[in-house]
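Working notes, structure below.
Other chains dropped; remaining ones untouched in position.
As written, the chains take the letters A and B, and residue 1 is the first residue of each chain.
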Amino acid sequence: MNKQETLRILQKIKAGDMSPEDALFKLYSEPFEDLGYAKLDHHRELRKGVPEVIYGAGKTPEQIIGIASAMRAKNQKLILITRMSAEAAEAAAKVLPLNYRETARIGILGEMPPPDGIGKIVVATGGTSDMPVAEESAVTAEALGNEVVRLYDVGVAGLHRLLAKLDVIADAQVVISIAGMEGALTSVIGGLADCPVIGVPTSVGYGTSYNGLSALLSMLNSCASGVGVVNIDNGFGAGYLASMINHKRGSK
Amino acid sequence: MNKQETLRILQKIKAGDMSPEDALFKLYSEPFEDLGYAKLDHHRELRKGVPEVIYGAGKTPEQIIGIASAMRAKNQKLILITRMSAEAAEAAAKVLPLNYRETARIGILGEMPPPDGIGKIVVATGGTSDMPVAEESAVTAEALGNEVVRLYDVGVAGLHRLLAKLDVIADAQVVISIAGMEGALTSVIGGLADCPVIGVPTSVGYGTSYNGLSALLSMLNSCASGVGVVNIDNGFGAGYLASMINHKRGSK
C-alpha cells in the first residue's frame, strides 16, 4: 500500500467517514484481501490488468483446476499455469478452455494480450535442449504484453549461427540468453548487444555441468557488462524481468 | 560493428571510393582501432559519448596514469578508473586533475554528465559495510547519466527502516539492492518494488556467509519476481546494467 492510499484512509477517519477501528483493519488486512491470489506458490502477486500465475509444480490436477476455476469466477481474464505437466493439462482441458503450450509447460486460460512494450524481447538459446526453458520465458513475456523474437540454437560452438543474426540482436530492447553446459553464449551476446541481457543458466549438460552450476558461474563472471542472471532453469523469472524492462514502470 | 556501418563500407567499394583490400582491413581491424581501449581489463568497451572505463585492480599507478593520459590525448571527455586504490589515486592526482571518490574507489577525470535517463535509480544496502560496493554502483550510474537515490542501511533486521522509505522504492525506475550476510533485503525489495531489481551480493559477513555465497544464493532463489543478479561485489556491473534499463536502447 503506497502513501497515497494510506493518506486517503487517514483523511476518511478525519472526515468521520471511517472509524479508527475499521481503518486499522483496512490498513493491515485490505491489501491482503485484494491480493488473495498471493497464496499462489513461489510467484509474487502480479498487478491489476496482468495475468494471474499459478505455479503448477507439486500441485495435483484437481488443485490446479480448483484454483483456476476460482480465479475465473472473479472474472480474471488471463491465467497462466507454469510448470504444468502434460497429465495435469489433459485433465484440466476436460473442464476448462485450456490452451496448453507443451514445450513451455504453460497452460493458458483466456486471451493473450497484444504487445504494448517499448520494443522487442529476443529469446536466444545455445542449443535445442534449452527450448523448454526458452519457451517458458517467451510465453511468459508474451502473456505480459511483449513482442518476442525467438533465436534458438545459436551456441558459440558454431559462432556463424549467431553472427548471422546480429541484426536481430541489434534490434532488441532486451535479450534473454539461455544456455546450459558452459554458458558462454551469454558472454558473447553480452559483448555484442547494446541493451540489457538476462542470463538464464539451464541444467542441460552432464558431468561437471553440475546441473547448471557451470553455466551459472559463467554468466555471473561474464566479462561483458550489462548482464543480470536468474536462477537455473528459471524461464518464468527471466520473462517477467524482461517484460518489466520493456515496459515503463507501473505500466505492466 | 553494426549493419549500417558495414553497409556504408560496402557502398564505398561499389562507388570505387575504397579498394576491396582496404575494406577487408577496415571491416576487421577498424573497430579494433576505434576501440583500442577495449584492452582495458574486465570491462566491455563502452559506446561513443559515454565514459571510458579503466579497471584499476592489478595495475600500477604508472600504468593507470599512462592509459588515462593516452585517453585524454584522444579528447575523451570523461574517464572512470574503477577499483582504484588510495595509493594509486594519490600518485595520479599529482599529474592529472583527478576527482577521487574514496568509498567507491573510483577515480574520475572530466565532468560528470547531467542525468538523462527515464527516471531514478535507487541504490539500497543492507548495512553500512556494503557502502563501498554501493558507491561503486552509484558513481557508475551517475557517470552514465542517471539520477541516483541512495538508501543505505535498510536491512531486514530492522524492517521499519525500509518501510519508512517505501515511497522512495515506489518512485524508482530501477532498484539496485546490495546486501551481504543472508541477502534477504533483495527478496523483500523485490516483493515491494514495481520495477526491475538488480541484486548485488557482497562479501560482507563471516563464517558461513562464505564471502558472499550465502547472499548470492538467496538472491538467485528470491521468491519475488523481477530480480536479476550480478557477481559478488560487482557494483560497477550493477550500475551499468541499471543505466541500460533506465535509458532507451542505444541512447546510452
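In this section, a residue touches a chain if its C-beta (ideal position, glycine included) is under 8 Å from a C-beta of that chain, and two chains touch if they have at least 3 such contacts.
Small disclaimer: the values here were computed from a predicted structure and weren't measured.
J.: Beyond the 2 copies placed here, what is the full number of copies in the complex?
T.: Across the complete structure, the repeated chain appears 8 times.
The definition used in the following text is that only the chains that are shown with their structure count from here on.
J.: Using the average of all C-alpha atoms in each chain as its centre, how far is it in Å between chain A and chain B?
T.: 25
J.: Can you list the residues on chain B that touch chain A in the complex?
T.: Residues in contact with chain A: 2-3, 42-44, 46-47, 118-119, 166-167, 170, 172-173, 190-191, 194-196, 198, 216, 220-221, 223-232, 236-237, 240-241, 244-245, 248-250.
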